[in-house]
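A protein chain is absent from this complex, but the other protein chains hold their places.
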Amino acid sequence: MRRALKEYHFDWMLHSTYDAASRLMAGTEKEYAHALRYIPYFSGMLDAVFGIGEPGRYFIKTCAEYLKNIVTARERGRKVAITSFCFSPVIFYAMDITPICLEVMTVFLTFTYRRGSAEFLDFCNEAGFTETSCSSQRGSLGAYLAGIGVDIDMVVTDTPGVCDTNANAFAFAAEWLDRPFFQLDMPPLLKGERYDRYHRDDYRALVAFLEEQTGTRLEAARLAEVLRELQKQDELIGELEEMGRIVPSPLPPAFTLLNYAARFLFAGMKPCTDMLQSMLTMARRNAERGVSGLAGGVERVRGFFCYIDHYTYNMRMWRMSEELGISLQGNILSRNWSIDAPHVKENHMEESAYSIDLTSLDSMIDSVAIMNSRMPMIKSIRGPFDAPDMWLEDTLSLARMYSADFVVYSGTPGCRNTWGMLKPFARETEKAGFPTHIMYSDAFDDRVQSWEATRARFEEFLKVRRILA
Amino acid sequence: MSVRLMRAVETLNNEFVQRWKEEGKKIVGYTCSYAPDEIFHAAGILPYRIRGHGADETTIGDTYFGPFICSLPKCMLQLAGTGAFGFLDGVVIVPGCDSMRRLDDCWRKAGEDIAGVVPQFFFHFAVPHKFAAYTVDWFEGEIRRLIEAVERHFDVRITEERLRDSIELYNRGRSLLEELERMRRLPAPPFTGAEALSVVIAGSAIPRDAYNELLEEFIAVHRAVPRGIEGRRRLMLVGSASDDTAFVRLIEGERALVVADNLCFGARFHNDRVDEGGRDPVRALAERYLRRSDCPRMYGDYRRRLEILVDTIRSASVDGVILQNIRFCDLHGAENGLFERDLEALGVPCMRIEREYGPLVETGRLKMRLDAFLERIDGQGRTA
Amino acid sequence: MITAGCDVGSLTAKVVILADGAIAGRSVVRCGTSPERSAVEAMDAALGRAGLAIERLDRTVGTGYGRARIPFAQAIESEIACHARGVLWKAPAARTVIDIGGQDAKAIRMNADGRVIQYSYNDKCASGTGRFLEVIAEALEVPLEELGDLAARSTERLTLSNQCVIFAETEIISLVNEGRETADIVNALHHAVARRAASLARGIGVEEAVVMSGGVARNRGMFAALGAALGCSLLEIEDPQINGALGAALIAMDALMGAVEG
Partner (left out) sequence: MIVGGCDVGSLTSKAVLMSEGKVLGFSLIKSRTKPEESAEEAMNGACTAAGIDRGEVRFCVGTGYGRDRIGFVDATVSEIACHGKGARWMVPSARTVIDIGGQDCKAIKLDAAGAVVKFVTNDKCASGTGRFLEVMARLLGLGLDELGELSMRAKNPVTLANACTVWAQADVIQFLNDGVPIEDIAAGINNAMAGRMAVLVNNLGVENDVCMTGGVAKNRGVLAAIETILGLRLRAIRRCDPQLAGALGAALIAHEKAAGGVK
């Protein structure tokens, strides 16, 4: 890591950038253009996000607030926990702990820094961490290992049993930073009394750990408050997911990103509800007018991502979708498994979903335990890909439900979990009639394959497979 | 070195396996040291640890696995796909790590293309990633699920009595292996590290009663050796799965001796005992296999593993530690970095190596680094 | 009707001129750093052979790595489509095409109409490319064209395990140091590349007849090794090196005929 980079505090840098951006929307067009001269690289992302209107502004505001919480955690007497994207943050909010989601921070980085996460990734290797591991955690983890982020109090993850590379990054971080560590462990299957009990026992151990770390008890009233907000959000997300089925889809491609933010940053918090509400208003307006959510208003094809979207860098993936007229129907990781979610009802998957029971503290903890076991990736990518409730079943049912014309895999070479079964998986999706494209790029690291090459291969796929003539 | 032990290391379908099959008995293969041998033994089945030994290409492995995957399961699949494990009546996939976990998916899919390579009994056996009362409960349940599946499929009964006998037999083997380990650490060990590893690996492919006898014999013969091996640098080998005795021979060369290891094909395989006095043998198995968490797959338990290493380094008078990992092995790749940091701080020279599983080729680069490492230990190049 | 196809790859640029359904001219030139110049050079050579002026071409389609920089192409097509089209013309029975190109290897599966059903590229970091052969030929000080004949003289089976071009080079140097025969090393090299291509093809499903396209197919050793790795005999096509350019010329022809019909 170059010395210059170490001179700046990582979270403050991100915070000031997003905070400044969130203020931009109040100003005039000219002020906006003027301000962006100082953060030229960031402008690509901002243009894209502000381009979708009000929901985009809520998104930036949400990000700014999330980052503000991080940088002010200490002065507000809050404990700080490093955690993973597939970990529901509601428990942290109910216990006044400030979560730092490593994968989300890495996405922020790729949006903001011109060189993206490269040097942070490399710093992890310099610290002794393996270079073949997943870039999604490594990106921002490098900053915390280098000591240019906020001080961390604990490390909490829920990927053991699901994704080794992910779990391993958190275990390494805890050891390297010498901080208390807690893992939720996931058995290979999802449903059934034995699995439910394990999920619940494990989650109770987590609560005990957090109580020990904070020196406070988890209060029923606080948890209920957060969960009530979450229920509202689940309803809004459900409506948005339902609207995604309309042809043309009234949802702009970047809604996937906003959806992530809702789940991973601020689930159960008010600003997130506002953002979802605004997204829904916009989607409804598009639907009423019968137009696509794409900037051009014309949907040519619909694509479903079977893993994650391509973030790297500067929202280029979403911008390309706009240009080509591709409606992105989200991906496996942007899916919500609330019992009322449209795909849950449509496919009678109630048992693989979660519901919130506010009756007592116990019932709430159980609800959160089961919800956590149904978080993105945690739910679909644990056991064999072709087992019930797993990756293939979820991908096919969602791709069909959202009338996708093709399926794309985008991930990172560090993903042992998916690359270990991707070829047989793609064979099955092909068999089911979905032309399937595998990207060899890294969603967080441009150095693996340049965006130019990634785009060229993708367009070639659309053309050769006669999806987009 | 006993010829019979040696052959069991070099040949997958060894003489013991052949005889076992001739007697009409069953063999079940498994992929990781977290699978309890005792269950199979109690069922009259030979537990057999699946290896990738002898695969000199990975065309079949690469057809199903993606490019960024450890070469060990690829080699295993390669062998399976060519029918090399045709003698197995069952396979238990243990998700030791992500790459190994996906051997389940890939092996089954290969079976759709190549007839007869997937045995009828194909079982995904889960192991929690931490040790706590409720994880042992769950793991005990998983062992019971395995027992039930074995009983049903092979039409056998795994009685408590037979299970206790099996535990006793395997504990006996563990004691013998411990003795082997002790002899290895002597100031002048009577055998090399490559030999020691061979003896341990052979145990994963030979019926345990026969193995215990061979082991006793090996120990007796070597106890009688008048002079052991002296004057070499004493190394410890740590990291990813390795059953490659040629790799150890290369490390040892003429100047070094691997006097201890922490490998799942090696010493990790046999440390600790299953409690024989307890009320419930299944519970005892769950406790032993889960608590003995020497593999970095057990997250958050690094300190304990470091202590094991430090103890071994002291008791075996180790001069240097080789921390190796197979490419794309996230678990050892990360933990080796921590070991390097902490052991070097204690004054123990360490060298990290990344390698591929498979035939030992292109040894020049490796040899150069080993020489340099020994030169470093010797303090060569120091100008007075 | 006269059409042309121009395939600017990473190592060579190829042009095929089709006049009324027959090859009127062809050329292969080594690429420089400027794709434009390579394309023009190849075109001039092919036109010279055909005895035509560039104005006579009704349509030209470009393909290959440098396709976007071919100054005279009216349209561009992916190499996948071009190789498939070229093979179909020469061997209508072909269902699977394997092309080991300079930078990447491709496996293509198509139906009887020549429509691409599925295709895949070599995995990242893989050595199954023409470039790999070239680097090793250089390390062994053997001309690229002679690799095939040399491998035929092999008597001992060696295995190359390294997937990385650079490290495989080291591995090969140590084999040389061990005193191994060059013929055996080259043979092992062919099998290593072939095995990777075979895995690639198996990943999308191999359907016979299988055709090997691209310049590497001219290497007899490589051709045989691929057949061995796939466990089936390959259908041989004439002049495989220009197949991509031929496909491009055919696609240009298809477009004109479609326009006439439409």
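Going in written order, the chains are labelled A, B and C, and every chain counts its residues from 1.
The working rule: contacts are C-beta pairs under 8 Å (C-beta built on N, C-alpha and C of every residue); 3 or more make two chains touch, one makes a residue touch a chain.
Quick caveat: nothing in here was measured; it's all calculated off a predicted structure.
K.L.:
Name every displayed chain that the left-out chain is in contact with.
P.N.:
A, B, C
K.L.:
Determine which one of B:Gly141, B:Gly228 or B:Gly364 touches the chain that has been left out.
P.N.:
Hidden-chain contact among the options goes to B:Gly364.
K.L.:
Can you list where chain A touches the absent chain?
P.N.:
Within chain A, the residues touching the omitted chain are 1-4, 115, 118-119, 122-123, 125-128, 131-132, 413, 446-450, 452-453, 456.
K.L.:
Can you list where chain C touches the absent chain?
P.N.:
Residues in contact with the chain left out: 10, 32-35, 65-69, 103-104, 124-127, 129, 131-132, 135, 140-141, 164-167, 169-170, 173-174, 176-177, 182.
K.L.:
Spell out, residue by residue, where the missing chain touches chain B.
P.N.:
Chain B touches the chain not shown through residues 327, 344, 349, 352-355, 364-365, 368-369, 371-372, 375-376, 379-384.
By definition in this document, only the chains that are shown with their structure count from here on.
K.L.:
Identify the chain whose mean C-alpha position lies nearest to the mean of all protein C-alpha atoms shown.
P.N.:
Most central by this criterion: A.
K.L.:
What chain is the most remote from chain A, judged by the mean position of CA atoms in each chain?
P.N.:
Centroid comparison gives C as the farthest chain from chain A.
K.L.:
What is the distance in Å between the mean C-alpha positions of chain B and chain C?
P.N.:
44
K.L.:
Taking each chain's centre as the mean of its CA atoms, how far is chain A from chain B in angstrom?
P.N.:
38
K.L.:
Spell out, as numbers or ranges, the residues of chain A touching 2 or more other chains.
P.N.:
In chain A, the residues touching two or more other chains are 413, 423, 427.
K.L.:
Among all residues of chain B, which ones touch two or more of the remaining chains?
P.N.:
63-64, 66-68
K.L.:
Spell out the part of chain B that touches chain C in their complex, as residue ranges.
P.N.:
56-60, 62-64, 66-68, 113, 356, 358-359, 361-365
K.L.:
What does chain C use to touch chain A in their complex?
P.N.:
78, 80-81, 115-116, 118-121, 123-124, 203-205
K.L.:
Which positions of chain B touch chain A when the two form their complex?
P.N.:
Where chain B meets chain A, its residues are 63-70, 73, 95, 97-99, 101-102, 104-106, 108-109, 124, 126, 128-130, 132, 134-135, 137-138, 141, 296-297, 299-300, 302-303, 325, 327-331, 333-338, 340-341.
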